[in-house]
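For reference, the structure is listed below as structure tokens.
Chains shown are a subset, placed as in the full complex.
Order of writing sets the chain letters: A and B. Residues in each chain are counted from 1.
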Amino acid sequence: MPANYQFPHRDLLGIEGLSERDISGILDLAESYIALNRKQDKKQNLLSGRTLINLFFESSTRTRTSFELAGLRLGADVINMQVSGSAIEKGETLLDTAATLNAMHPDFITVRHPESGAVMLLSQKVNCPVINAGDGSHEHPTQALLDALTIRTKGRKFKGLKVAICGDIKHSRVARSNIYLLTTMGADVRVIAPPTLMPPYIEKLGVTAYTDMRKGIEDVDVIMMLRLQLERMSASYLPSIREYFRLYGLNPEKLQLAKEDALIMHPGPINRGVEIGSEVADDIQRSVILDQVELGVAVRQAVLALLG
Amino acid sequence: MPANYQFPHRDLLGIEGLSERDISGILDLAESYIALNRKQDKKQNLLSGRTLINLFFESSTRTRTSFELAGLRLGADVINMQVSGSAIEKGETLLDTAATLNAMHPDFITVRHPESGAVMLLSQKVNCPVINAGDGSHEHPTQALLDALTIRTKGRKFKGLKVAICGDIKHSRVARSNIYLLTTMGADVRVIAPPTLMPPYIEKLGVTAYTDMRKGIEDVDVIMMLRLQLERMSASYLPSIREYFRLYGLNPEKLQLAKEDALIMHPGPINRGVEIGSEVADDIQRSVILDQVELGVAVRQAVLALLG
């Protein structure tokens, strides 16, 4: 556990701008929480008497529950606020919502929002640390951190690690946060997407772009599959699910092109038969999808502890 | 309170398969929680540091609240997950949801699901005790246990007790769990339903079937009325509410055929004027409907304590 690492920012709005030392500091502390979560008595009192508000403008049971568990297990009181049935529906602006919550003296606010940049905007109106739980197609920093922690606990070093991120790169906050994190840590990052879902500027982020998955996946150490939002079909980005799976879905045949011990990752929830086949998703030798979920709680505990 | 009874199963998926000793063991422990819930300070720390997840694929405020109170009062952290706005809506399979939750290291999961068997399926993918909070038309074991505790606290003995269960036997998990429990404890169980709502095989469960309520109710010690799902009307199982109430609703006139001190039970929420008349539901001498609600919390505390 890190002796005296201090996180130098008030908020965690994204991975962009974090240093290698910041990322390692979070991961080091997170490691210590893995064991705690496996115990019967998972409770610490580090944050007792503090208030964490989970403010979700999009529903996400998985992420909200992960933050809720992280807060409760550190002793905080946790309040969940879903957009449905809230003041936002009555026409209150984002900034009024922020100022209102702030007046109740929360100690942490996690925010998920469908618009890129909304979380940063909100953070400017409050006095407590804000954690971005996913904003539009911008960033989802705790996802990238839990992915990194998973890679690290599997004994891989980031320096020179070959990682392929595959799927809807254009709209994916998970991809963006992972690109920032992995390139900062010295990994060799490739992104794979159909031409319609590949942003034109992407190589400026220090990655190599592939539209042919078979080429992109060759010899990689880690494969991160992205969830395909099915609404991309109706928006004419893609011809059909069958076609998508054939070209960009991970199956045993394509997997053979990667290193033999390549890790298979996915932020979940998975679409079986869309971006990933069941033989691959359930391959207990190589799929670390459930490790990601487990370590997600530990990473969020570390973030709360460091910002608290 | 039981000195050293140990529940021999990891989960509570149903009453079927429980022994008389298991049922008595749960009821004995539950009795000790009744007094706790009547105190001002209702808190114990038996489960402190543990996590209970209430995973409800159907909404049921009453049952969810009862489990939530049971968990909180024993000191656990409680997380509520409703299907609405969750990953399940995004197309995640039940088993993926189970594996995902499991990775977060809950200590207990209660599950309500509209499909019979779904809870057992889910339990096979997780490492912690699972409590069936109602699955399809299969079982609702804590309901039968709280019904039994109510009968017992009213001073009735199960051996030879005449119990009539009346209503939509075909679709009722409450009926099924009660049939298993009461026959195991030696009661004499009758089921009463219109021919369209009576399953053909039902007598194989050791009960006597009646389609004439007046005959079925004769001389019984306990009358358990079932909630009529109003959608049965549109599905043509029944001609009309008025007709149903005339033939199968409990009113003072039919009640006279039962024993003078017969207990009136209902799992709630009640449909006044559909399956039960208000004079009967509100009869403070004989209706124990609110006792059932009260003892429901105690039963759930006992179940959590025994599985913990």
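Details
Criterion: a residue touches a chain if its C-beta (ideal position, glycine included) is under 8 Å from a C-beta of that chain, and two chains touch if they have at least 3 such contacts.
As the structure is a computational prediction, the values presented were derived from the model and not from experiment.
The complex is a homo-oligomer: 2 chains are shown here, and the full assembly described by the structure file contains 3 identical copies.
Heads up, the rule we're going with is that only the chains that are shown with their structure count from here on.
In this assembly, the C-alpha centroid of chain A lies 40 Å from the C-alpha centroid of chain B. Per the touch definition, chain A reaches chain B in the complex via residues 37-43, 59-62, 65-66, 68-69, 72-73, 82, 84, 230, 268-272, 290-291, 293-294, 296-297. Here chain B touches chain A in the complex through residues 48-51, 53, 77, 79, 81, 84-87, 90-93, 96-97, 99-105, 107, going by the rule given at the top.
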